[in-house]
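Down below is the structure, laid out as structure tokens.
All protein chains but one are shown in place.
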């Protein structure tokens, strides 16, 4: 009768551990994404952040540790030291969030896996596919959890979109269009001292991909996640629009999916007037859907020949997955930080299952180290295709059964 | 050069206390707003929630205390007991969040003020104007902080709207239109067992106002807050659209402001297809603006004779107040919980100033106990006008200089 | 199977006369609305415009007649002369469009009725209710057709909205909100030589109402038309926001409808950033709908507890009335001129029925002289209520059975 789901609080819907999980963090001082991880972990009270190597400069790390209210003896100047020390404490961290620039992901992740600590790593997973495959192998071998933070895939209405594809309401998927359109690198701010821009456009810290790595991997994961299809072929044209910039800041791709569906991807950082324009459209032979980050709480859903429906977060009739990923009633907007917190809270369920040896009472759909590696394979495939004037390449991981390593 | 503000994290913009403030909570188990308060206090890590009377039923309070990871000895079955006990501890709470149904606000607030503890209280402040005025008086007398959680007024783009009115960019304000349009009480769910609906439509727990109290006070505060003008006259028509409902679920009001501006207010809970449709429009003789909660990160701003501008949260050139109220860059949507957290984080600055005897380095614009009382006076004025067939009444507080008690 | 209605052209849906109806026009040179009438009459090829008194200045009329390609001997300097001359020709006009400023409507309409010529008159019908009632009486007595051009009521999706209320899909109507929000008179352009603004703000040419007449009558007609309910009470606050202006440029009204529904109306010409913001919302106990002129081809429709639907012009399943009022397929926007042409084409069916003595094969829903008089009664009621500080008044016509004279 009510349009409102009755269980408001996430605690009533997404299984929570009986105690908070002890979390550490690598990176965080001075960046954008480190504080996002910390806030996301804090939002639903399923973690306590108790240790950190907040900067590669020990003094900066110490100073930030104070501002973050961390115990001084658990603020480290080096992530290797942190991994060893925490592994040796009875109350040591159970999981670590890696939020550094890309080039440090591999080494940091390896250090914590070596220390037996579960890993939550920002994207892109590594700067080379070789490194990514090593992490996949190590995670499998150790049995430790390893998640990659594709936060956009945890928006409730993205989960709803995925559920509607999966349950057949779209029929056979024919078309997948994804775009991530930004303007923040339109001017050469990377060459003029903006620290966020500088490391993202420097091959030494970002890897070989620019926009294709920074936002392309998000778009790629989203396309796979919502469509439920692996990409089997891509043709890419990557560009560096700003003179002097060292990495691509724009890319146009054609996609082919395993079921025969076709698609496109646009990623750009040089389109004036676009804030963070992530958008996905999926069309099947029965219905279509569209989601845009700038109206994140709604999903446009259209059965062929019937009126367009605007599906709202929190309304009755949504999938269990979408319902789990929400905190407040319809019309009270949830945003980017809530989506990011969703992955932390969902991962908490998985971690607790592993820690306690119990089953998680619902699926955990967060991106894994395998998804992370698929993202790196995508970057390399796109770069290769673009160098070869758009030749179609298969972006799947080597030695793949399905498309998993 | 960049459209992006460079200081991403709130910590770089909104002054934070050097340690977390010790917070307690009254209410929270089973409601919607209690967990919102807790999450909001947690979001920016400026509070530690260490005590609670989470329910008026002691066993429910105890059980919820476990789920919230509170120290068992600081989970109370009664808020009076909590006030006394916490006041007696050296590590006792410094502030309390009151999140019960309306009828308990007064008594709980009084208990904590009596105990020398700062108060953060949900709206509406009380169920009678007499009670509200007593709280105003007590807060003034004790010198304790007393804030009322009008979270919508802490959306960054509401702060920006207010700044643009205040700095004269609209010219003389002529028109103020505010509406809060919902559908969740279209059906008689209050009569059919929905607990959230039941207490809000019961005079014993809600007070004499229904929609006019539950959402009207928000709309009223927003109109005053953005326009910078007190309301000097109102003509109200309140209605109960659902047969059997005991309080108003719809209201239409005409408003007059102290500077001569005119306005309207629509509040309803019975408009199918509307989630949480809060919207404000202010028009001056030079420019106008419009904000809608369903696009909370943007403000429509129009100078007469020039193209409409869409002002985005996080972009360059915004007011200092709007900049302080934000965490993530443009286009990464922030929503209701962030707005609610904004008031907690802003209040933290005020509380720390009081605790430490130091000046707060920026204005604190959160609603105070006086604003809360003005809201109660508004409810009573609207009820009176409506009973008298829309006769114009002055909703200002008695013995007012300006409109403050 | 297709989402597209198969009959594209209006000729396949709205009955057309076997020959074009001979039309004359009064006014048109120099104004905005005269050319709109002419274009609207021409659009669907159901009229031939063959005579005109295009201006009260004979030389201007002659000059304009050339530009409009009218036969020189049928371009008149005076509408009374035109009525007499055309009535005396075997090929004389069968209907006349009256498009002058308001103060001439009565006299011109009377002249053509006297001459036995059907009348299509712009709104507001007259400048006084007495005049309006005389025209109602004369139209009834003569049996001539008399329509008033409320073009907004002929938008296809307004017709669809009306059909959905009428067929009970909304249940009992509880709320009706209508607003007409413009900015073009924000500055005192009427005092600075703008001819369009000047006559509309001059009591001698506009009548006693300003905004309440110019756009309020449109909003009022729309509210009645869509809701299917007469207004039985109103409380009005009209304002003149621009110093020196002689008529109201802003109004806020509370409304009561015959079935007990409540509503509001906002009309303004002084809200910067608003072009021609006509919007109507109707909420019943089962469903609600919303229409905005700035998205005229769509209707937001919401059954309580179900997802919002976006109903598009031209899609399958719409009411017969909405289907008749359309020319091109879904997604090819139709606008204001098409809506205006709809009334001309619908009126053509009525005129041909009268001329030929045959039945019109479908309802004709255009506003009649009675609707026009109801609009004048509304203006007078609003002015009266506003003068009496918002006292509730009954805006219905005198000697009413239902609310028709």
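What to note about this one:
The first chain written gets the first letter, and so on, giving A, B and C; residue counts start at 1 in each chain.
FYI, contacts are C-beta pairs under 8 Å (C-beta built on N, C-alpha and C of every residue); 3 or more make two chains touch, one makes a residue touch a chain.
For clarity, every value in this text was computed on a predicted model and none was experimentally measured.
Remark: the omitted chain is touched by one listed residue; of C:168, C:203 or C:335 this is C:335.
For the chain missing from the display, the contacting residue among C:312, C:375 or C:395 is C:312, taking the whole complex into account. Residue C:189 is the one among C:87, C:134, C:189 or C:360 that touches the chain not shown. Considering the full assembly, A:283 is the residue among A:180, A:283 or A:352 that touches the omitted chain. Counting the whole complex, the residues of subunit A in touch with the unshown chain are 174-175, 177, 183, 186-187, 235, 237, 239, 241-242, 250, 252, 254, 262-264, 266, 268, 270-274, 281, 283-290, 300-305, 308, 389-390, 392.
Against the chain not displayed here, subunit B makes contact via residues 1-3, 301, 304-312, 315-317. On the side of subunit C, the interface with the absent chain consists of residues 1-4, 6, 8-9, 11, 16, 19-20, 32, 35-36, 38-39, 42-45, 67-69, 182-184, 187, 189, 192, 194, 196, 274-277, 293-297, 312, 314, 327-338, using the contact rule stated above.
One rule holds for everything that comes next: only the chains that are shown with their structure count from here on.
Among the remaining chains, C is positioned farthest from subunit B, on the basis of C-alpha centroids. Centre-to-centre spacing of subunit A and subunit B amounts to 34 Å, using the average Cα coordinate of each chain. Multi-chain contact residues of subunit B (touching two or more other chains) are listed as 183, 187, 274.
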